[in-house]
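One structure is given below, encoded as structure tokens.
One protein chain is absent from this view; the other protein chains keep their places.
Order of writing sets the chain letters: A, B and C. Residues in each chain are counted from 1.
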Amino acid sequence: MSLTENAPRHVPDRLRSPLQDKLVSWESLLLAVAIAIFIVNSLASPYFLNAWNLSDATFNFTEKAMIAFAMALLIISGEIDLSVAAIIALASTAMGVAMEMGAGTPVLVLVGLTTGLLCGAFNGALVTKLGLPSIVVTIGTMSLFRGISYIVLGDGAFRGYPSSFSWFGQGYVFWVISVEFVIFALLAVIFGVVLHKTNFGRMVYATGNNATGALFSGVRVDRVKMALFLLTGLMSGLAAICLTSRLGSTRPSIASGMELEVVTMVVLGGVNILGGSGSIPGVVIAAFVMGLVTFGLGLLNVPGIVLSIFIGLLLIGVIALPRLWAMWRKKAG
Amino acid sequence: MSHLKSREAILFGAILCLLFVVAARFPAFVAPGNLVAVFTDTSPLMILAMGQMAVILTRCIDLSVAANLALTGMVCAMINVAAPDLPVVVILAVSLALGAMLGAINGILVWKLSIPPIVVTLGTMTIFRGIIFLLTDGKWINAHEMSPHFTGFPRSDIFGVPVLGWIAVLVSVVMLVLMARTTLGRSIYAVGGNPHAAIYTGIDVGKTQFAAFVISGMLAGLTGYLWVARYSVAYVDIAGGFELDVVAACVIGGVSIAGGAGTVVGTLLGALFLGVVKNALPVVDISPFWQLAISGAAIIIAVAFNAQSGRSKGRVILKSAEHAQ
Amino acid sequence: DDMRIALVVKALGIGFFEAAAEGAEEAAKEIGGVEIIYTGPTDTTAEGQIEVINSLIAQKVDAIAVSANDTDALVPTLKKAMQRGITVVSWDSGVAEDGRQAHLNPSSNALIGNMIIKLAADHLPDGGEVAVLSATTTSTNQNIWIEEMTKVMGNYGGIDVVSTVYGDDLADKSYREATGLMQSHPELDAIIAPTSVGIVAAAQAVADAGKIGQVNVTGLGLPSEMAGAIESGASKSFAIWNPIDLGYSATMLAHQLATEAATAAPGAEISIGRMGTITLDETNAAAMADPFVYDSSNIDDFKEIF
């Protein structure tokens, strides 16, 4: 072994170039899948390659993806939030209440985002202050948040949102480019930069890989987690604004079951459900894959549930196939 | 060792309190006949929760139980439609076998391919439901299409308790013995408690997890038949979202989501607690719109409470502090 | 090219809608050159229907006939469909006025509201306690019918509606709610379930509680699904309109509007094949015939049909 009097040996920065890494990554595999689906879709249905249709198809994933970006960070940090869809219900209900009291669009937006933040803070406090496992906490708050929405609304509905409010879910920025798609694209860039290029992102990875180690290294782990729960709440609030605006009404059952689709999107995007690894480009591609599969099969009038079989198979398959391949190669070689 | 036991005692106390409060507003709720009805109504949840407990103990989670239930239930119903005279024993055997097989699919993926259980079962959950749709084209099978002995079995009465309730009792006893007195049961605790150490003691972690998934699947399959027979209807969406109730029952019962800790009795009490809440709310005339929020709050409180009482007190180095405690 | 008419239902697999789809196919055959796209989400959500409708818009179908999960939430999407030249009608469960050109009620809401309470009252000459087991809290038509029922309560002296509960169109939840009703109201005489899922579950619950003869289950159901309950006596009678006719008429209506053989305007008289003509009211809605009552005398004739 070594003693310090020996001259230091040279250790290179990297063994492979970052480009090489990217080529063999999950993201490129997923991208290939996305392209394949795109090609199959355009062959299978004459209606697929149409700007307006493709634009409509983006609504299948834009709201989910907004939440998925924040959820990706949360899952990378080793936590999860299953209450996101319930937060949408509660935020939408809060907006409805504000609307009944005569609030205009800016106030509605503020109410939606604030409700999301508060819900996130509640989850975050239970997880970081009481040290409860987030999967269990958010199974509870999932019923609680939506339950409050039911208490407020009962069998009623809020409708009659101001017409300017419909811009978020129904407006277009440029030709076929919808407002929601622009929000999605902006968020993709922002989250990508935050996760991959900032100190905060690095702390998220460190926390997810080894929370104790990160704490000992001076990362304020609880603050990081709290911030991520707040962020997930905020994004759910934003999704609530878009969805409410798109539907033009609020009922307590809004967005039911969406949490699992969001988690599916994140996992499909290559984020390790156990925390510690994953990327935003992966989630972006996964959003497109899910959107393309749903839309493509929808065009062939394949029922939604059959479509969910595809998503289920994709979810398991994309992880299983490389492993099977590796096992097979090991046996053969 | 005392606080674990006392945690179950406290949960039991909470259930009694709940019954007391309900009885104050509505005495008939605690009439023996009604208590039996509540127990019977909670039986499916109890059976599923025991399977889920085994899975959670090994550090996994099974989100596909409700979908497994629906698929197995549908297959049982279809068999009944095709062969109305087939005895119930055969149907029971089919439900156990098919459920176990579906559980084995989860187990294999977790064991051989090391895919995280939550991902596997999230996937199979949608796949199983999708398969029901493919099998039936989405059509329902209704009461009038099922034969009387098929739907009658879970509700036939033995000593004043329906068979469904007795099955829950039987499954509980089997699980008690399995978890406490068999190598597999102890391995399940060991694998969840310390997977690394389990390898060193010659326990195959993956295989044990596989076994837990098979148990969970088998019980889900059994519940599938019972469910379909009890409500006399089978369709794609039966027991939709029920997997979360099952997980909640385990968690309320003190099963640690991190694996290795939790008991059969606790799980049963957790399921009963939820069952009593569910059955009591409509009775005491609380607006149906409050039910969801109340059960959510109950889960959060139970979990916070469990965590508080289960928190290890830490070791004490100072002699003076030791005496003060 | 064939004209494509999409029949969008609340959720796939429900017997009532399967029967309606049969009616739609019948209409298509009769008209000729019409292709029916029978579709819908797997669970009764508005979001699911929106995704389905979006893909129909993309396929540039000629007409959409929808039974909505939510009166309001579908409106923006359906408006978009109309902007792209697609004929939109709602049937069974309607959407708000600006989301469709016309709406076809299976029967008049007032008639149904009256019918369901009358079915219960007919077997309670001395009055009694009844309770309502509805579908989801958001189901449009159930809510309207219950409202209509409340309006005419005065005509049925001695009948007391003690509670309204929601089974969410889930068999197990409906069963549990029905059981809860019988417990909290030991004197209960009848359960009115204006939903085909709820009525079957309630009949089962009554049978299991050993209360056949004490509690009568009635409301809206399908003969095929209710045959057992009539036989056992858990239900003395129930009503429903013919879903085959409903699907048939909705298709006819959509076809008429899509081919511009008729225009949707208040007062317009539109011919719908073998069902005759309907007249649109001031909200562009029309109603079909009265619901038909089924009991032990006629159930056997219908249970094989729908």
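One rule holds for everything that comes next: a contact is a pair of C-beta atoms (placed from the backbone, for glycine too) under 8 Å apart; a residue touches a chain by one contact, two chains touch by 3 or more.
In this section, contacts and distances are computed from a predicted model.
When the listed names "Rhamnose ABC transporter ATP-binding protein", "Heme exporter protein C", "Fumarate reductase flavoprotein subunit" or "NADH-quinone oxidoreductase subunit H" are checked against UniProt, the chain not shown comes out as "Rhamnose ABC transporter ATP-binding protein".
Though it is not drawn, the left-out chain touches A, B in the full complex. Only one of A:48, A:145 or A:205 touches the chain withheld from this view, namely A:205. Looking at B:111, B:189, B:210 or B:289, the residue that reaches the missing chain in the full complex is B:189.
Only one of the listed residues, A:52, A:216 or A:328, touches the absent chain: A:216. Interface with the hidden chain, as seen from chain A, comprises residues 1-4, 6, 8-9, 11-15, 197-203, 205-206, 209-210, 212-220, 276-277.
Although one chain is hidden here, its contacts on chain B can still be listed: residues 1, 177, 180-183, 186-187, 189-190, 193-194, 196-204, 260-261, 312, 314-321.
Operating definition for what follows: only the chains that are shown with their structure count from here on.
With respect to chain A, maximal separation of chain centres occurs for C (centres as means of Cα atoms). One inter-chain figure worth recording: chain A and chain C are separated by 37 Å, centre to centre, where each centre is the mean of the chain's CA atoms.
In terms of their C-alpha centroids, the spacing between chain A and chain B amounts to 30 Å. Multi-chain contact residues of chain A (touching two or more other chains): 150, 154-155, 252, 257, 303, 305, 308.
Residue positions of chain B with contacts to 2 or more other chains are 129, 133, 138, 236, 289. Chain contact summary for the complex, chain C toward chain B: residues 11-15, 18, 42-43, 137, 163, 165-166, 170-172, 175-177, 179-181, 183-184, 186, 200-201, 204, 208-209, 224-229, 303. For chain A in complex with chain B, the touching residues are 126, 130-133, 135-137, 139-148, 150-151, 153-155, 252, 257, 260, 263-264, 267, 272-274, 303, 305-306, 308-309, 311-313, 315-316, 319-320, 323-324. Against chain A, in their complex, chain C makes its touches with residues 12, 37, 39-43, 45-48, 50-52, 54-55, 57-60, 70-73, 75-76, 84, 96, 136-138, 143, 166.
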